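In what follows, a single structure is set out as structure tokens and then discussed.
With one protein chain removed, the remaining protein chains of the complex are shown where they sit.
Chain nomenclature is as follows: A, B and C, assigned in order of appearance, with residue numbering initiated at 1 for each chain independently.
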Amino acid sequence: MNSAAAFFKAKSEGRARAVFLRRNGPILMVYAFILLLVVIGITQSERFFTERNLANVARQSAFLGIVALGQMLVILTAGIDLSVGSLVKVSILVSAIVMNGESANVLPAILATLALGVIVGLIHGFLINELRIAPFIVTLASLVILRGIGLTISSSPVGKASREVMMFYVKKVGPVPIIALMFFALVIVTLLLLRYTVFGKYLYAIGGNTEVARLSGLPVKKTRYGVYVLCSLSAAVTGLLWLSRMGVGDPAIGDGIELQTITAVIIGGTSLFGGRASVLGTLGGVLLLGITANLLVMLGVNQFIQGLIQGVIIVAAVALYKQEGD
Amino acid sequence: MQTERSGIGAPDAAFPNMSEYILEMLNISKSFAGVEALKDVTLRCKPGLVYGLVGENGAGKSTLMKILAGAYRADAGEIVFKGQRRDQATTADIINSGISIIYQELALVPQMSVADNIFLGREPRHPLGILNLKQLYTRAGDLLARLGITLDLRLPVSELTIAQQQLVEIAKALSQNADLIVMDEPSAILAGDELDQLFSIIANLIEQGVTIIYISHRLEEVFRIADEVTVLKDGEVVAARPLAALDRPTLVELMVGRSLDEIFPQTQRERGELLLVAENIATDTILQDVSLEVYAGEILGIAGMVGSGRTELARALFGADALTSGHIKRIGKDDAAWSSPAQAIRAGLALVPEDRKRHGLFTALSVRINLTLPILSRLTRLGIVRRKAEERVVQAARERLSIVMSAPDQETQFLSGGNQQKVVLAKWLETAPDIIILDEPTRGVDVGAKFEIYKLMRQLNDRGIAIIMISSELPEIIGMSDRILVMNDGRVAGELTREEAGEARIIEMATRSERAHKPA
Amino acid sequence: AQDDMAGGMSFEFTDEQIEASPYLQSVLSRLDETYDTSDFAKEGPYRIAFAAQGTSNAWSALMDAHAYWYVEHLGEEVVSEFMYGDAQRSADIQVPQVEDLLAQEPDAMILVPMGAAALSAPVERAMMQGVPVVLCASAVETDNFVTEVGTNLWTVGANLAQWIVDQLDGEGNVLVMVGVPGVTTSDVMEEGAQAVFDANPGINILDKQPGFWSTAEAKTIMETWLTQHGDNVDAIWSGGAQMSQGIISAYLDAGLDIPPIGGGEWQNGFLRLALEHDIDYLAWQYPNAMITLCIDAALQILAGEPIPRFIDFSGVIPNSEPFTDEQGAEYFREEWSDDVHGPITMPDEKLAELGFATMDDG
Partner (left out) sequence: MKLIQTYETGAGSSPWRLRKFVADYGVYIALAILLLAGALLTPKLYAVDTIAVVMRQASQLGIVAIGQTLILLVAGLDLSVSGVFIMTSVVMAEVGNGRDEMVIPAIATALALGGIVGLGNGWLVTKRRVPPFVATLGMLVLVKGATQAYTRGVPGGFVPEILGIVNRSWSFLSIPLILWLGLSAIFIFVLRGTAYGRRVYAVGSNIEAARLSGIPVDAIRISIYVLGSLFAVISGIVLTGYVLYVDRFIGSGLDLDSIAAAVVGGTAFTGGRGGLLGTIAGVLIIQILSTMVVLLGLDVEVQFIIKGLVILGAVTLYSVANADS
């Protein structure tokens, strides 16, 4: 072993740990923030720390959280998906129309909605891969187009959820709503996907340096198709959950979800430049936004300053720690 | 690892319907944006030999290799590898068919770990695309151990120095068990032990029948390892000969088109007054307790092993990294001190950085903008750029350093590596500095340009300018420096005068271990 | 045929019109129904939740102001806690907010729904949980709530259209600017208007576009319309006062005569502009003060008294009838800011306190 090698060995053990801490410090900070809010909630409101409210917050988190996971995967590849909100809207309409209140139509409705997600994801993948348009532009255009399609399908409430689908929303396993469980299961799956699969590694590689990924012979295009399909699927699934939540297909839902998911993902320490992502961070970001909204209601905060408080919390959450540069 | 390889001993069995060549690139042509980068280039390689590929900056070497890799498509010509047409293959096909390439510009994913990078695209896996992490780490560990490189496999490569990254890159190429390995200037940032290590790796590969295409501007390396040399000039092959049929002056003449006086230029100078003093400076990198003095009209060489902190020293002197202790003072100019590059520039310093893509160049911007950026205040009146003055500067720079470009408005990303380096150099010379720090100034620069740069350095000295030169090329350090500081583990291990300096002496100082007392 | 007094104007529906409109069917049938609230009866003081549209525009900000004022006016012994959710005009935000409010187990809930379908299931869940729901200003898809306070918006839209037809003696070119497509309030008004226009073959609809209840959007569209139709426009149907302002403003810039506008409200800015430029209009009303009726309804439910399933505010809230430019001057208030929507039932000082009016010249 030459001397330089010996030198690096001596130094490297401590470094790996330091690097880990530097990368994950922000995420710990987010959880500390959440803890602070929870403490405020417990001390300032009798009803915050009740089984019912916690179940509520957990279930609500799933709505933002599932899309946020999809968004995170896309951002990991240095992409972005601005169309998720509009896709949720169209998914709600499609599933409601196909289901039309009939139990027999539940499966076709689910399949149709998921197929919609797959198709939209494939179109995104095509435009980004084959026509080489920036993801921001592709999905911005898609946001506008899908909104138009949503309005074309129906500008007023349509369709209906079947009884079971509506019951799915309130179903619980013990004290935990099944929707919350579903979300946490997806969190774990995503965690495993990123850590233990080739697909996950390729997402990092493409986001870290697409050119290198290409030169290393990775299936860059296929992986990109895959990740945009996954993200669109997450929006489609969320559309189905919304149907279960509302019972009827309402085009009023969906605007602005994209911004919320991106905020949650970034608060969670994922880099918009790609190549770095944190599932637990994203979970933290989702919970932080959810708990903030819940607390504003629970504490009966003066209506005029609610917006201000939300703004301060978001800005503080992203500004509190210095994010690493590219 | 290499034992898994098959068929190397018996090439005829592996590719039956074939000539003696493992690779044939025939009549390749390629043009970019109207510039003909390659014209009718033919390159043939037999198994088990080392092919040197040389030529001036911009001659088309990297382009030829990128075509081989499937990263670019040739406009015309065909590629036959192991008896099969490969000119329409994708990068993945090429890698799978047994070619691996070490690119001139590092091809690693910065955020991913060393092990992940080495096996990128060929991860050991269980069914369903699930990673076999155990194998990933053991195989990566074995590979590095065999190459004599010790690195933390889990460290993101962005945390490594570029020399270390280069080693990872080599490991990555070797892990592919290729029959043909292309190395595009692998040695540009390696020195001493690392370089020897590289050569022993190459020797080892040759023994196993692997073919190597080796691109380098360091001709002594080419003479040391190549069996055959192909010379490219302006996108055309001007010679393809066995090494034995060549000597150095002939090779240089083939490349440059004229004979070249390859001696370090000397001048008769007196050391001038004291310009800069650094006392006990340290930064939060590995740099510790470094003191130095710089005098007008001298060249202060900084030698050291990869990772010894030379680049850190340069950045600290230039105000790019904050000092955690000590201080730097400019003597004479009101004894100015500084804490940012902007202030350092005002105090008369310039830094030509080592990693030109990341720190030196605006690749999306034109040569013109790159050249005039630090001296804009001189070229503007009331903040408005004077076009004529600017044009003069650009033309002067272009001529002085013979920068090859299609027009001043060409984006620098389309220049060849060496010409990019010249642009960075020219940019700093325009600031008319008193002290200029050159971090690996001739890395990736062709012989012709290299000696231009040496001459230029001397001219600068004659004008009283002090030069701090960091280099991994010992002949260059010894040939050019008036004094040499040898760095070791972030400290100054010693200072040598020109007379005292010798390769062995420097290497000894740079590698002497003082770390016995350090915790492992 | 059935007859309805809505917004102080009667309108005769044909059977086909009722047939074609689920909204009409629902409103008309609920007008005659009462809800037996004995299950909800309990002792006061009460904890009431208010899921509001929010402070995002003047109309709803004034609704909130009325609500807080009224609750204070009733006193702690009547309403001990008033829980508030600001939906920021978005159904996405309101649905979880309703869940959060319900988690606090209020005695009753007042909801200004931001999406007719989006809020259906949450409303049903509240009812299932035993929390009576009063809908305020807009309806939801389900029928499972206690009562709704509002007015028959179909009739409003139809009346505005009928007024135009009358102004034009049944012949002429009309432009239609609707609110936000997909929002019930807007869609139902449009439906009523279309029914009337369809019944008058002399009326030619030149174009229909949404103005998103925004002055700027409305003006942008009107400007383009003017370049295209110029002085070929005989009347304009408008789904809201803010849009009417944009329409007027576009005409003023173009220097053209302003045709009759069917659609305006008691909104001070609109009245100012209309007075200054002597515009012919029919204004309808949608008083934010109706929130006081909603609170009353909630209290009535909690007292266990039977309650009608549809409560029309007109006639109950003073000065909430439609009016034309002839009465405009009586409604306009110099001391109010442009944003104020009448009628205001809380004291003037309250309005001034909130910064909606100057007291010195009032």
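FYI, a contact is a pair of C-beta atoms (placed from the backbone, for glycine too) under 8 Å apart; a residue touches a chain by one contact, two chains touch by 3 or more.
Quantities reported herein were computed from a predicted structural model and do not represent experimental measurements.
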Shown chains that the omitted chain touches within the full complex: A, B, C
Residue ranges of subunit A at the interface with the undisplayed chain: 127, 131-134, 136-138, 140-145, 147-152, 155, 259, 262-263, 266-267, 271-273, 304-312, 314-315, 318-319, 321-325
Interface residues of subunit C (partner: the chain not displayed): 55-58, 61-62, 64-65, 181, 207, 209-210, 212, 214-216, 219-221, 223-228, 242, 245-246, 249, 252-254, 269, 337-340, 354-356, 358
Residues of subunit B in contact with the chain not shown: 31-36, 58, 73, 234-235, 318, 320, 340-342, 344-346, 351, 353, 358-365, 369, 372-374, 376-377, 379-380, 383-385, 404-407, 427
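Note that in this section only the chains that are shown with their structure count from here on.
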Topology of the chain contact graph, where touching chains are joined (line, ring, star, complete, other): line
Separation of mean Cα positions, subunit B and subunit A [Å, integer]: 42
Rounded Å distance, subunit B centre to subunit C centre (Cα mean): 72
Centroid distance [mean C-alpha coordinates] between subunit C and subunit A, Å: 36
Interface hub residues of subunit A, defined as touching at least two other chains: none
Interfacial residue positions of subunit C with respect to subunit A in the complex: 52, 54-55, 64, 83-86, 88, 90-93, 95-97, 99-101, 103-105, 114-122, 124-125, 141-142, 181-184, 187
In the complex, subunit B residues that touch subunit A: 69, 71, 90-96, 101, 103, 107-112, 116, 120-123, 125, 128-131, 133, 148-152, 154-156, 159, 164, 193-194, 197, 286, 305-307, 489, 511, 513, 515, 518-520
Residues of subunit A that touch subunit C when the two form their complex: 47, 50, 52-53, 56, 59-60, 63, 151, 154-158, 161, 166, 169-170, 245-257, 293-294, 296-298, 300, 303-304, 306-307
